[in-house]
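Reading through the structure tokens given below for one structure.
All protein chains but one are shown at their positions in the complex.
Note that the chains are named A, B, C and D in the order they appear, and that numbering of residues resets to 1 at the start of each chain.
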Amino acid sequence: MTSNSTPAQGAASTTVAALEARGLGHSYGPRQILGGIDFSVEQGEFVCIVGPSGVGKTTLLRCLSGLQVSTAGELHVLGSVVKEPQPGVALVFQDYSRSLMPWASVLENVTLPLRANRVSKKDANARAYEALEQVGLAAAVGDQYPWQLSGGMQQRVAIARALAYDPTVLLMDEPFASVDAQTRSDLEDLVLRLQRRLGLTVILVTHDIDESVYLSDRIVVLAGSPAHVAEIVDVPLGAERDQIGTKSDPAFATTRAHVHNLVRAAAAVSPSTGTARVVDVP
Amino acid sequence: MTSNSTPAQGAASTTVAALEARGLGHSYGPRQILGGIDFSVEQGEFVCIVGPSGVGKTTLLRCLSGLQVSTAGELHVLGSVVKEPQPGVALVFQDYSRSLMPWASVLENVTLPLRANRVSKKDANARAYEALEQVGLAAAVGDQYPWQLSGGMQQRVAIARALAYDPTVLLMDEPFASVDAQTRSDLEDLVLRLQRRLGLTVILVTHDIDESVYLSDRIVVLAGSPAHVAEIVDVPLGAERDQIGTKSDPAFATTRAHVHNLVRAAAAVSPSTGTARVVDVP
Amino acid sequence: GGDASEPSEGPTAITVATYPVMSNAAVYIGVEEGIFADNGLDVTLETITSGPDSVPTLLSGDLTFTSIDVPTLINATKEDVGLVAVGAMMVGVDVDRGYVGVVAAPDKGIEDWADLEGKKVGVNALGSTPVALISASMEAVGADPSTVQWVQIAQPETIPALQAGQLDAANLAQPLLTAAEEAGFEQVGNPEQLTVGGVPTFLYVTTREYAEKNPEVVAAFQESLNASGEIANGDHELAIETAKKSTTVDPAVLDKVTGLPMWGSKPLTTEDLQKFIDVLVNAGQLDESDASIADQMIWNG
Amino acid sequence: MKAFRNGVSLLAIEIWLPLLLVVLWWTVSEYVNSLYFPPLRVIMEAFAENWLVPDKALSNLVPSLQLIIVAYSLAVVAGIVFGTTLGLVRPLERAVRPIVEAMRAVPGVALLPLFIVLFGIDQPMRILLVAFGAMWPVLLNTLDGVRGVEPTLLDMTRSYRVGRVRRLFQVILKSAGPQIFAGARISLAVTLIIMVVAETVGADGGVGYFLMTAKSEFRISAMWSAMVALGILGYILNIIFRIAERYVLRWHRLQQARLERTS
Partner (left out) sequence: MNASTEVTRAPRADRRGPSTFGWLLIQTGAVVLAGGIWWLASGFFPAGAIPTPPEVLGRLGQLVLTGEFWSAIGITVGTFALALTVSIVVAVPLGLVIGASTFWTQSTRLLFDFLRTIPPIALLPLLLLVLGADFEMVFGLAVLGAIWPILIQSIYAARQGEALLVDMSAAYRIPRGWFIRHIFVPGALPFVMTGVRLGTTICLLLTISGQLLGAAPGLGHEIAAAQAWYDTPRMYAYVLVAAILGLIVNAGVWAAQRRLLRWHPSVRGESR
């Protein structure tokens, strides 16, 4: 594990927040999903969002990305109110397979955002191949169609697309859900390294509490219906992380347990599904 | 944790295997994915399949389900060769969101296989509501369209569809990838209980090695390109499992470590992607 | 043949095709005045829009008689369709302002047949009566019809095309002829005047099969037709009034119409047809080899 | 099936049914004694006479082909442009929907004078008339296809700030591709059909002119031969079209090949 960068917080040279949500609320028609979300993310910070299934994490991420205009509250990016997607923000969709164009090869899928943002074909291809390699996909995969790939490979294509985009803010919605444990920890380390080295701001939605503690500086726990911030947990693990050392740190275990309890409590009321938990077999 | 059933192996009263693959091979066009897979699953057994992303787990599961006719070898279900899906086999697809009909409500999605197999509307609805409740979805969700649900909720609808189908063989492809930790362990216990109580044969593909050890009687580790069975690991944990007790069993840790090493070794050659592992940032 | 043979029993039902214009006024008058009934015919009138297109209906038996122009009958005879002419619906008008006419915009400098040389002239079909008649009219005044650029255009589209300057002149029949004059175009002449004045131009036809089986019906039809034509030719006011009643047209339009057709009132003869055929042959519209076709075109009950 | 699939057997699959029907037609029509349904033998004689003699055939085919190529291209381009515009700007589409639907239903008799006044009576007018009529299938299909794009893909382009032009050409139109092609295939036939009508105005040649003249002159076997010529023309054009489709929608064909197995 090489860490050749300053700690993330150090990389944030200004005091203005990368992202700031103030009383952010969202409703689909009459159904209110998010109710007054307040939190801010510093530049260069790594924040994870956790919460029970259906609580509104994807909705929140979509609001943060500017894809969706929240129906209440305000969203500031670098101090100014935004209502639409901002440059330098890359998003990895939870529904990754639908976010890939079936008519385009993997390479074209990865280069499209680059070419669309005036990167020359040569550079775009080089960056795409580099990103594909980083996520563990062979160059030959570039010529295939996405639907010829396995689920995990498709998910990695979606990640590669985000990485090749060279974002300053990276929003990821359960990006490692479909890859094997080994690839998963490799990808976690990859994102962590990139984040540290390039001073990226990363907001990552995950269901894996170990992952959230391992990766992030702070964890936002969502709960309730409409969803609110149950707690923002600081992760006292310092900037240097590695799969073995960090996870055996006692602070890891306590943070993990704390977040676990928060999510469990949130899940116990099963917010947006309305009833009690998974039911016992009679 | 209530266990009101006899051990799974006890439930298998006959000696003929539920599923038996002999030299199963599959190619997409010229590319061979599976090369001679041999293994068998007893009736009432719980088997997990693990392996690196892209190794061919989904392909194998599709062959086992009869959806795809393997291009080499033979598949026996209850002793007879099969070439098409068999009755009593339910499948949860990895790409769950695409396996739900966007034009049908959640309830209709769950009841369709039942209604199509001559279950009366009343019974089908009752079973669907029960299954939805079991996976932690409120009855009100039944009236919504799948695309109005969060990813994890959609995945649970797909699981509910399989459960309501009342199968004797349950094939699941990364069924808990998109749900939160709490729901995940609840669903794990749910499947385990159902399997024990009803004597189901379950084959489950997962990337979570803890999950595979916790759930299964045996773990099939796939590796290589074309994929072969690297090892079939027996899980020495007995029939009774519970999230805290089982996971603190020393045997759990050793099995877990063993499988982990197998998958890591398999991933190190990153079979179907052709190159080495996730690459370091330069 | 025009010899009447009296039907003895109840009236025979026949269906006769008519156009939604005034060329049919004679038949209407005949029906109104009971001439057909007197001859033992119970007439149903069916509207058609084009002579050739009504032939299938005639063949299928849904029509007993229909009307087509001479060239159409020549074609049908050449192709062995099995039609025979039983009477004249209209005969060429012998005056300079008749039922048909060639109109031109006043600024085109077209005042008589000779001025059509080298001009774009609209006709309803390229191998049709108007081409032959206009050509013959031009030749009659010593002009060269081969210089004319014929343009195929349906009657309803002709006035818009004239207005748009797409045509220098065009052949029109009533009431479009009057409408064109209303719109400011001027009549160059009546192409029938110098060519087929008094010669049948539109014929009533039936199938040879029908005529052979029902010669007495044909005879009664011929009888009634000629009697009706007689009345219509003699009383233009009645013809107009009948048109007002028998069509859905705006009476105000009808009042403006000058120049009526001349309806057939005499038995049709081979010589009549031959005159028309000669005009066609002279205009190069018909092969010499077909010039003796007249015999096969006519019913000699 | 796969081994089957060399060029020859593909041809065999494609022609067995038509061949069967032709044989049937040939036999039955020999015994039908009707002016308007001549024996196929006679039709083929007329076909040989009218469409296999280069001089005669060319004078009718050249104007028609010119009309088809230009009008069809115009129809497709216009259909895609208008369809995309209306598909993307939903309020606009909804506002003008009554006008569009009414316009589609205006009978040709009303359009003809208008087109003559506006565009004359020569080939350009016919081209525009045909293009206008043939545009609708492409337009409607484009409209529906553009609106059916996977929402996640649109979100993706927005989030990665893929510019309008690229989004349009690389995502929206490609996604609508299968549907646009379906429309274009219908338009092709509509082009030929309207051509026949258009060639009755001001034309002095063309397949349609030939057909309508033959019809009014009772040259029924010649009329049938023109229909055969149109059919063959339609088929040849469809082959060209299919080659283009195979190339452009390669991904779709491959992807959908998976469907065949079960359905």
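The criterion applied here is as follows: a contact is a pair of C-beta atoms (placed from the backbone, for glycine too) under 8 Å apart; a residue touches a chain by one contact, two chains touch by 3 or more.
Just so you know, these numbers come straight off a predicted model, no measurement behind them.
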Decide which residue listed in C:Pro156, C:Gly198, C:Gly234 or C:Gly284 touches the omitted chain of the complex. C:Pro156
Chain not shown: contacting residue from D:Ala78, D:Leu168 or D:Val197: D:Val197
One chain is left out of this view; which of B:Phe39, B:Phe93, B:Tyr129 or B:Phe252 touches it in the full complex? B:Phe93
Residue by residue, what part of chain B touches the chain that was omitted? 62, 65-67, 84-87, 89-91, 93, 95, 97-99, 101-104, 108, 112-113, 115-117, 145, 147-151, 154, 161, 165
In the complete complex, the non-displayed chain touches which residues of chain D? 1, 10, 13-18, 21, 34, 36-37, 89-91, 94-99, 101-110, 113-114, 117, 136-137, 140-141, 144, 147-152, 154-155, 158, 178-179, 181-183, 185-186, 188-189, 192-193, 196-197, 208, 211-212, 215, 223, 226-227, 230-235, 238, 255-256, 258-263
Since one chain has been left out of the picture, which residues of chain C touch it in the full complex? 19-21, 46-50, 53-57, 59-60, 62-63, 155-156, 159-160, 163-164, 175-176, 179, 182-183, 247-250, 253
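Please note the rule applied: only the chains that are shown with their structure count from here on.
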Inter-centroid spacing, chain D versus chain C (mean Cα positions, whole Å): 39
Hey, how far is the Cα centre of chain B from the one of chain D, in Å? 49
Chain D touches at least 2 other chains through residues none
Touching residues of chain D toward chain C in the complex: what are they? 35-36, 109, 112-114, 116-118, 120-121, 200-204, 209, 213, 215-220
Under the definition above, what is the set of chain A residues touching chain B in their complex? 2, 28, 50-54, 56-58, 94-95, 97-98, 133-141, 148-153, 156, 174, 177-184, 186-187, 189-190, 193-194, 197, 207-209, 260, 263-264, 267-268, 270, 272-275, 277-281
In their shared complex, at which residues does chain D touch chain A? 150, 152-153, 155-163, 166-167, 170-171, 174-175, 177, 249, 251-252, 254-255
